[in-house]
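The structure under discussion appears below in the form of structure tokens.
With one protein chain removed, the remaining protein chains of the complex are shown where they sit.
On to chain A.
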Amino acid sequence: MTTVLAPVEGAAVGLAAVPDPVFSAGMVGPGTAIDPSRGPGEAVAPITGKIMKLHPHAYVIVGDDGRGVLVHLGIDTVQLKGRGFRLLAAEGDRVSAGQPVVAWDPTEIEAGGRSPVCPVVALDALDSAVTALAEGTVRAGDELFQWT
């Protein structure tokens, strides 16, 4: 079982609240989403493992058991080409759960007309494998869901 931590502080709102059908329909995988607290913040690693992919707006951490968790910082943020994001780690780095990976400011994302909502997705997981979803206020590093 994998305990997946909240990568950012905010409100756990569920994938259905993500304004992008690819995430809200669970096409990328099961999980939840966090509407982040506004203002400068750091997005942390949801699990311990290796940073398999690191984009300014999204990253995937793969644990020792091969399970990958995707964190997407805002919706359509690939279009920003890294503006407003600062990397605090490098692709290939090994990180501990809760370790900062990207610095960003959801206020800026929102000011640019995009949703700062952050999907947190268990990749290649069955819907039924994700349980104990947190609801409401979470702080970065709090337990967000269990991946059984």
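Assume a residue touches a chain if its C-beta (ideal position, glycine included) is under 8 Å from a C-beta of that chain, and two chains touch if they have at least 3 such contacts; residues count from 1.
Basically, contacts and distances are computed from a predicted model.
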Subject >> Protein name (UniProt record) of the chain left out of view, among "Acyl-CoA dehydrogenase", "Cytochrome bc1 complex cytochrome b subunit", "Phosphocarrier protein HPr" or "ABC-type dipeptide/oligopeptide/nickel transport system ATPase subunit" >> reply: "Phosphocarrier protein HPr"
**OP:** Taking the full complex into account, find the residue in A:Pro36, A:Gly68 or A:Pro116 that is in contact with the omitted chain.
**Re:** A:Gly68
**OP:** With the missing chain put back, which residues of chain A would touch it? List them for me.
**Re:** 22, 27-29, 52-53, 60, 62, 68, 70, 78, 123-124
